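Every protein chain except one is present and positioned as in the full complex.
Let's turn to chain A:
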Amino acid sequence: MRIVFEKTSYTYMENTPLEKRALHEVSTTFPSGEIIAVIGRTGSGKSTLVQHINGLLRPSQGKVTIGERTVDPKTKKKQIQKLRENVGMVFQYPEHQLFEETVEKDIIFGPLNAGTSEQQIKKQVPMLIQRVGLDESLLHQSPFHLSGGQMRRAAIAGVLAMNPQVLILDEPTASLDPKGKQEIIELLKEWHEEKRLTIIIVTHDMEEVADIASRAVVMHDGRIAMEGHAQEIFEQQGRLEALGLDLPPRLKVLSYISVKTGVPFSSWSLSPEKAATEVNASRKGNKDV
């Protein structure tokens, strides 16, 4: 599903002394079927932006169109309910939303609410739990006895179980170890290849999305500061740094090599091996001339 923001503004605590404008007339389009990275400094409005996509927040001004549905300041709550069945959302620290007696019950909470029959969804649970990298034996344990990383996966499985057409993840890898991060990203990549859904990942860490995002949006102070192909965005290091973003170490190394050797890399997310191959190839090329 395509998502279009048109001059969307949002103000928290409107009409109180604590009023806080978190989005300023944001206009952008998230094309259908892509993986989009939303990056930006803390407090730049990333979470606020993505919570408009499943109607958790309604714009104060402007509108958001998700597929066929439009949400504007006047949209009724009833109409939004349908939207939620198509848009899955994994929040920052999703493990805080676990509540059922067993992991299995927690996973099927979403689909049951959407009206799927218990039998039907229970058949899919073993597949889901495997996909998120958990052991099937955990299904009948209390979710509160899992480790932090396992909880995170169980919570993600609970959202994937709803089989959404748009999947939003707000910092899905926060406070995981590097291996855990990598595994979550891999899982998203596979899920995307299989279902071809639209995935939106909010993150501080460009490196972790560099491999999988095709588009990137950079937020700054409630506005969109940069947007476009992920590769092109990651190349503009000066601007990213000016927006207070930390550049991924790999990108720094590659760009340094590129400047010193004059090799134009084909991508900014090359593995060290590939980068070495390209440097060698370009040297050979130069000698031949």
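One rule holds for everything that comes next: a contact is a pair of C-beta atoms (placed from the backbone, for glycine too) under 8 Å apart; a residue touches a chain by one contact, two chains touch by 3 or more; residues count from 1.
In this text, contacts and distances are computed from a predicted model.
Q: Hey, which one's the missing chain according to UniProt: "Dihydroorotate dehydrogenase B (NAD(+)), electron transfer subunit", "Energy-coupling factor transporter transmembrane protein EcfT", "Iron(III) transport system permease protein" or "Acryloyl-CoA reductase (NADH)"?
A: Its UniProt record gives the name "Energy-coupling factor transporter transmembrane protein EcfT".
Q: For the chain left out of this view, which of A:A22, A:V38 or A:M89 touches it?
A: Counting the whole complex, the residue in contact with the absent chain is A:M89.
Q: Identify the residue among A:G110, A:P172 or A:P248 that touches the chain left out of the display.
A: Only one of A:G110, A:P172 or A:P248 touches the chain omitted from view, namely A:G110.
Q: In terms of residues, what is the contact footprint of the unshown chain on chain A?
A: 12-13, 15-18, 51, 54, 56, 77-78, 81, 84-85, 87-89, 91, 94, 96-99, 109-110, 112-114, 144, 158-159, 162
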